[in-house]
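Only one protein chain is missing from this complex, and each of the others stays in its spot.
Showing subunit A:
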Amino acid sequence: MCISVLQLFYSFFKSLVGKDVVVELKNDLSICGTLHSVDQYLNIKLTDISVTDPEKYPHMLSVKNCFIRGSVVRYVQLPADEVDTQLLQDAARKEALQQKQ
């Protein structure tokens, strides 16, 4: 996996700490919460979580904060107005070009 692209997204997520996001996992579980922290492996810590989909997953009822391993994340859904998509696209394109060299 490209190190600097990971670095880019690590910095990107760091800038979103404190915002509300929905993390969809590879096991189809979707969790809504406030982004508390992220690390270099893109592991995510969420606070004040709630399971967005109808509670097919009752185990989460008494959990308020959680740590999610980066490797099991499928999507991170963000509110559109919190992201400058143009800036992100340009930065990602630049990183990808640098990777190729």
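We adopt the following convention: contacts are C-beta pairs under 8 Å (C-beta built on N, C-alpha and C of every residue); 3 or more make two chains touch, one makes a residue touch a chain; residues count from 1.
The rule we apply is simple: contacts and distances are computed from a predicted model.
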Complex member absent from the view - protein name from UniProt, among "U6 snRNA-associated Sm-like protein LSm1", "Auxin-responsive protein", "General transcription factor IIH subunit" or "Immediate early response 2b": "U6 snRNA-associated Sm-like protein LSm1"
Hidden-chain contact residue, picked from the options A:27, A:85 or A:101: A:27
Where the unshown chain meets subunit A, residue by residue: 25-27, 29, 31, 41, 43, 49, 58-69, 71-72
